[in-house]
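For this depiction, one protein chain was excluded, whereas all remaining protein chains were kept in their positions.
Chain naming follows the written order as A, B and C, and within any one chain the residues start at number 1.
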Amino acid sequence: MELLQTSLILGVVVGIVYSLSGAGLVVIFRTSGYISFTQGDIAAVGLFVGLAAYNSGAGYVWTALLVIAVSTLVGGLVGALITVPLEKHGHLPAALSTIATALIISGLLNLTVGGDPRSFPEVSRSEALSILGVQMSWSDVAGVLVSASVFIGLGVFFSRSRMGVAMRAVNDNKLAGELLGVPDRRLKLVSWTVAGALSGLLGLFVAPILSLSTVSVNTLLVFGFCAIVIGGFDSIFGALVAGTAIGVMTNLTSTYLDPNLVPTVLWASMLLVLLVRPNGLFGRRKLVRV
Amino acid sequence: MSKKLVGLTVALTTLSTALAGCGGGGDSASGAGGDEIVIGAFSPLSGPAVSASSGIYATKAALDKVNDAGGIDGHKIKFIIKDDQFDPAKTPGVTRELVETDRVSMLCGPQGSVPFGAVKDYLAARKIPTIVNAGAPTLAGEYSYLVSSPFDGVGAMLAQFAVEDLDIDKVAIAYSDDALGTSARDGAVRILEADGLEPLGEIKYDITATDFSSQAIQLKATGADFVSIPAAQANVAGLVINAAEKIGYKPIWGLSYAAQNKTLVDVTKGAIDGRAYFATPYITEESETGAEYAATLAEYAPDVEVNSGATIAGYTIGELCVDVLTKAVEAADGEVPTSAQIQETLSSYTADNDYIQGIDWSDEPDGAAAAQILQLKDGKYVESKPFAPLP
Amino acid sequence: MTTTVDRPTADPGSAPRRRRRLSDRAATTTGRGRVGARLATLVVACLAIFAFGQSSTPAIKYAVILSVVYAIAVLGNNAVLGLLGEMNLSSGVSMALGAYAFCYFANDGMGVVAAAVAAVALSTALAAIVAIPTTRLQGIFTALATFALAYAIPTLAIYMKEYTGGDEGTPAPFDFEIFGQLVSGSTTGMLVAALVVFAVLAAASLLMLNAAPGRAALMVGESELAGVTNGFNPRVIKVLVWTWAGFAGAVAGVLYALTVGFIGPTGFGFMLGVWILVGGVVAGARSAWGALLGGLFVGLVPVELQSYVPAEGTSIVFGVILLLALLAGGNGLAQWIERIGLLIKERTFGRKKVDA
C-alpha cells in the first residue's frame, strides 16, 4: 500500500514537469498549428549559460533568471528568423525546420561543452514537508508551485487578455487576429518567445534531476508530446491533467509491470486516446468546414 | 536522348572513380611490410556516448609511451582509432576499414559490448584477434579476449563484501535487463544464497528512462542497508542514487569500475562520499603502479580524467597489448608479427602483473578473475579490500 | 466559345494528341509523367552508384551499400510524405520489424530466402494493422504518434529479448550466397542485391505514381473531400500507402541485417526515422531516383563528413543542409536537378520544341 501511494505522489510530482514540457508546445501549437522539436535544445543553451554563471559565483536566483532570459531570447530568435518565415511553404516544412534547428544547436553544444553530464544547482534539497510519509524537498515544492502559477497564468492569459484570445483565434482563422488588432506574425513571435521562456523554466526543474547534458531536456520532449496529444492540443488545462496522468501511469507501469514497457505503454495509450477522442480528452471538437 | 544518357553515365562514373581515388589511395603504402606494427580500435569519439572515449585515449597513451621509448624491439606501433559513435550500424563499416584498408594485425581495446558484438563474427572469420574493452561475458571467443572482470563475479564480490566485511545482511539489487545487468544480479544472488540469505529486492530499471522514482520507491520499500548496482554506468547510477536519496533513502551503495568517475561524484553532488564502494580489477591512482600510470597519462593524454574506471581500464589494456606484442615479436624472431602469431601468443597468455591480476587466456579468453574493493572517500578512491579472487 | 484569358501555354489551335501527357514543367513540379526518361535516369543513377561503390575502399563501399538500403526505406516513406503529405517518423520501426523478424526466422533454421519472405510478409501485415489506427490521425498528430512509437522501439526490443536478443542483439546470416555471390557486408553481391531491390521498388513506385493507384492516392492526399465525394475510401487508400511504406521499410530492414550481419536495439532509435524522413525531404519526396540521394544523405554523408568536420559537429552540417532544402521550397534536390536539366534542354533545343 505504501508502495502504491508513494508511486502515486511521486508520479504526480514528475507528471507536473511533463505538463510543463507540454505547455510550451501548446503555446506554439495554438498560434501556428504545428509542434516544435527544438524546445529541449533551446532550454539546453539557457542551462549551459546559466551553469557557467553559477560556476563563476552567481547565486541561484540570478542563475535561474539568466537561464530563462537566454532561453526566451533563443526561442524568440529561432521563431523569428527560421521557423515562422518558413511557414510560407506550409506547416510540414516549418515543423521540419525545428528539427534542423535542433540538429544545429545540439551540434554547437557538443562542440563547445561536450557530452559529459554534469550536475545543475537546484532550489534546495532539504526536506520541506512530508505528504503521506513521502518526503518532499524545497525543489519539489517550488516546482509544483511555479508550475501551478504558470498554468494559472497561461489560462488567464488565453482566456482574458486580448493577445491571448487573438492567439486562440489565429490558428482557426488568420483574419481573426487582425480583427482583434494584433497582427498574425507578431502573435507567432510572442508565442515562440513565451515557449522559449517556458522551456528554460522546464530546464530548471529537469536539469537537477536528470543532470545537465546536451540531451537531458530533449529526452522529456516525448512526454510533453504525449501530454498535449492526450490532453488536447489547444488546452493548457488538458496538458496539466494529462501530464500528471502520464507521470502516474509511467510510474505504475515501471513499478508493477516492467520499466522497459514504459515507452510502449505511453505510445499505446496515446493512440488509444486519439482513437476514442481524436482531439484529446479536453480538446475542442472542430467542425469540418466544407 | 540516349547520347546524353551515355554522356551522363560516363561523367558520373568518372566522378565516382575520382572520388574513390581520393578516399582510398593515400595510406595503402604505410600498411604491412614496413617496420611498423599496425593495430587499431573503434571508439565513440563523437555522438551521445562520447564520454566513454576516455578509455581509448588512455590505451593510446600506453602505446605512445612505448613508441617514445623506441618501440618494441625497434618496431613502432601504429595505432589507428576510428569513430563508430557507439552505433552498431557504424561499427562494421569502420572495422572493415581497419581490417581491409589499414590492414591491422589486431584490435587493441575497441569499446562497447554491443558495437563489438556487431563485428565479433566478422573479426573471427578474418582471424583478427582482439583484446576487447567491454564487460559482456558472451563476447569472449576464439579471437576475442576479455580483460575486465565478468560482471557475474563483480556482482558476487560486492555481495560478499557487504555480508562479510560490512556485516550487512539486508541487501537489495538494482539492475538493467541486459546482459551485464542480469549477470551481475545472478552473481549477487548466488553469493547471498550460499550464505543462506536472499536479496530483499531485485529492482529492474531502464537505462534510457527519464524518471527513476519508481525504482527509488521500490528500493526504499525493501529496507535494505546495502544496494548493489554493479553494472550501471555513472550517469545511470547517479540518477538511481539521486532518486533514492531524494526520498530520504540513504543506503550504502555497491558499484563497479563502470561507474567509477567524476560524473558520478558530480551528479550526486558528493552525497555518497564514504557510502559508495566500487569493485574493480584495475589499479588505483593512489597505488604505486598508479603513480606511473598517472605520470604517463599526464604526459600523453593530459585532458583525460585520471581516476575514472574507463580510463584505467583503457590504459591497462594498452599495457597488456604492449606485453602481448612484445612476446609476439619474440616469437617472430624480432620481425613484425602476423595476426596468426599474435593470436598464438594470446591463446597462451597469462597475466599477473602490476596492472592486472588473474588473467589466464590459455584456459578461457575471459576477463580478470580477481578484483579489489575501493571506497569513495573525500573524493578519492581508496582501497578498502585488497585484490582477491572473484568469488 | 473560346476563353480569352491570356495564358502563354494555352494554345487552342493545336490541341496535342495525347492529352494526359504533362508538360515538362508540370512534370518537374509534380514529379509525375515522363516515365521513360525517369526510368532511364533511375537505371543510370543505380549504375553510377554501382560504379562508385565498386571503385571505393571496402569501408566506403559498405557505407554505399547501407545508403542503398536506407534509400529503400526513404522510398517507402516518400509515399507517405509525397502522396499523403504526412510526416512519418516510424520508418526505423518498419526496418526494425523486418530486420528482427528476418534474424529470428533465419536463426530458427529457416532458409535465408524463406526467412526474408516471411519477415517481410509479417512486417507488412503488422504495418497494415498499425496503419489502421494511425491513419485516423492527421498532420501533426500522425507525426507525434509515429514519433512515440519510434521512441518505444529500443526498450521494447529489450523487453522482448526472448525474440530479439535484448541489448546484445542477434546475429544475422552472413554466409548467404546467390548465383555464387556472397550477399553480406561489403561484397559486390550485397551491393548488387541492394541496388536491384531498390531499382525494382523504385520502378514500381514510379509506375504506380503514374497509374490509377497513384492518382487515387494523390486525389485523397491532396484533396480528401473530393476523393470522398468521388467514391474513394480515404482510409483504405491511406492504409494501403502506409502499408507500402511498411513493406519497403521491412525490405530495407532485411537487407540491413544482411549487410551489417548483426542487429541490436541501439541501431533503431527514433533518430533513424527522423533521418529517413529528412533524407526524403532533402532529396525530394516525389522522385524515385531521388530516393538514392536521400539514402546517401543518411548512409554515406555522415561517414564522409567526419573527414572534414569534427565528428561532434557533423549534425550542424545536417541541420544547415535541411534548412537550405526547406528554404528552397522543400521540393528536394532531385527536383532542382530536373529543373536545371530542363533549363539546359530549353536552352539547347529552344522552348517551343521542348513543349511540343
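Methods note: contacts are C-beta pairs under 8 Å (C-beta built on N, C-alpha and C of every residue); 3 or more make two chains touch, one makes a residue touch a chain.
Keep this in mind: contacts and distances are computed from a predicted model.
Q: Missing chain's UniProt protein name, "Multisubunit sodium/proton antiporter MrpC subunit", "Sulfite reductase, dissimilatory-type beta subunit", "ABC transporter ATP-binding protein" or "Pyruvate synthase subunit PorC"?
A: "ABC transporter ATP-binding protein"
Q: Which one, C:T30, C:Q54 or C:N107, makes contact with the chain that was left out?
A: Answer from the full complex: C:T30 touches the omitted chain.
Q: Take the complete complex as the reference. Which residues in chain C touch the chain that isn't displayed?
A: Chain C touches the missing chain through residues 1-5, 7, 9-12, 15-16, 19-23, 26, 29-32, 212, 215-216, 218-219, 221-223, 225-234.
Keep this in mind: only the chains that are shown with their structure count from here on.
Q: Classify the inter-chain contact topology: is it line, ring, star, complete, or other?
A: Shape = complete; every chain linked to every other.
Q: Could you work out which chain's C-alpha centre is the most distant one from the centre of chain A?
A: So the farthest one, by centre of C-alpha atoms, is B.
Q: In whole angstrom, how far does the Cα centroid of chain A sit from the Cα centroid of chain C?
A: 32
Q: When the centre of a chain is set as the mean of its C-alpha atoms, what distance in Å lies between chain A and chain B?
A: Centre separation, chain A to chain B: 37 Å.
Q: Would you please write down the residue numbers of chain C that are in contact with two or more other chains?
A: 155, 158-159, 310, 312, 314
Q: Residues of chain A touching 2+ other chains?
A: 110, 114-115, 258, 260, 262
Q: In the complex of these two chains, what residues of chain C are touching chain B?
A: It comes out as residues 37, 40, 44, 47-48, 51-52, 55-60, 62-63, 66, 154-155, 158-159, 161, 166-169, 171, 174, 185-186, 256, 259-264, 266-267, 303, 306, 310-312, 314.
Q: In the complex of these two chains, what residues of chain C are touching chain A?
A: So the residues of chain C touching chain A come out as 85, 87, 133-134, 136-137, 139-141, 143-145, 147-149, 151-152, 155-156, 158-159, 225, 274, 277-278, 281, 310, 312-320, 322-323, 326-327, 329-330.
Q: For the complex, which residues does chain B have touching chain C?
A: 1, 5, 8-9, 12-13, 16-17, 19-21, 23-24, 45-47, 50, 83, 85-90, 92-94, 96-97, 100-101, 113-114, 117-119, 121-122, 125, 136, 138, 176-179, 206, 208
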